[in-house]
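Below is the structure I would like to discuss, written out as structure tokens.
Shown here: the complex without one of its protein chains, the others still in place.
== subunit A ==
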């Protein structure tokens, strides 16, 4: 049984409401931070904890905080990134829906550390009912005196509001999110200047994920050192994993980093194994952008070590034989899943979501989608596979924001590990007419055919 930091109170009835949350030790971190700690001490605690950004990039959060420009005298802002749109990820929604006050508590404590007096939670527009939950929770927090002027009689004041997006994946990128928060199209900005210097309305701004901010209250209460004891090496603390696909128990799980992938997949406490006992074919461990892993590289790394749920172990072997922890969107595929169709599906997603600013991404994602569509629908040519490789290599690294990379990695990994399946599509177009065409033809057989 792993330790729970974020979800430890999730089973208390009525934890959604302010009274129950407060009665169970809620908002204690605000009291502790405002009354006994200086903002820099809070930042230090977060630094010591080794907490890494939970949105996908895994950048150390304390370090990000320390970049904020405190000398310019401009107002500072903390913006919470709740624009969770990465396919396979639904953990932030779970936190905000079932324990909204945890995020608000984290926002107050973090804003205090950064010296921000006006903060926002940017939530994706589709989560409209969660938006309303947060709005009500914020109202409760105002009424109880945790928000507003001179909180707890100190000279720290904070206004917190929720802002909703309107259906654009790209707004999960921090500079696009800031543009969107300013009421514009979500086009990412060129960095530098980084948001820590010039962000929202050209003021110093920090953008953090919901899960990262929700971990701050625990760190303040129990010290960063205690947090760093959980996990392995540079992967400290706990992580929410959103599991989906062909498994027995899909849902959101909190794990201690360092748990083995095998145990996570098969133990009854977590995913409970494969749905209908079909064999495992592939795994996307961190949201659609990260490279897909074939069955033989899931439980063991290429070097033969046990694969663990940590930033380092999942990326062991680089992109050749590894992947990434990313946002924790754990998508499991069994032998009925068609990798070509799945890759086409991802490419369609990125084509749809490209903001259109940079040519390699705007045009390249469209090309990827069209070529993959052709292969999947039985009109592919052998040279198309090399063409796909060529296109993806020309998108990666040539765009303002990481959406270009995110669009090219899944395609590259699919070709790298499942090239036979692409060739099979090209050579036997008549056999791929229905969607579940691998039910009767397992991947091993495909391998022998081509």
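As a convention for this text, a contact is a pair of C-beta atoms (placed from the backbone, for glycine too) under 8 Å apart; a residue touches a chain by one contact, two chains touch by 3 or more; residues count from 1.
Note that contacts and distances are computed from a predicted model.
Novice: Between "NADH-quinone oxidoreductase subunit E", "Cytochrome c-type biogenesis protein CcmE", "Fe-S cluster assembly protein SufD" or "Sulfurtransferase complex subunit TusB", choose the name on the UniProt record of the chain that's been left out.
Specialist: "NADH-quinone oxidoreductase subunit E"
Novice: In the whole complex, not just what's shown, which of A:181, A:340, A:371 or A:432 touches the removed chain?
Specialist: Reading the full complex, the residue touching the unseen chain is A:181.
Novice: Considering the complete complex, identify which of A:218, A:349 or A:367 is in touch with the unshown chain.
Specialist: That would be A:349, which touches the missing chain.
Novice: For the chain left off this view, which of A:65, A:90 or A:146 is in contact with it?
Specialist: A:90
Novice: Decide which residue listed in A:109, A:242 or A:392 touches the omitted chain of the complex.
Specialist: A:242
Novice: For the chain not shown, which residue from A:3, A:35, A:70 or A:132 touches it across the whole complex?
Specialist: Of the candidates A:3, A:35, A:70 or A:132, A:132 is in touch with the missing chain.
Novice: Could I get the residues of subunit A that touch the absent chain, sorted low to high?
Specialist: 84-90, 93, 118, 124-129, 132, 161, 163-169, 180-186, 201, 242-246, 250-252, 288, 329, 331, 333, 336-337, 341-342, 345-346, 348-349, 352-353, 355, 435
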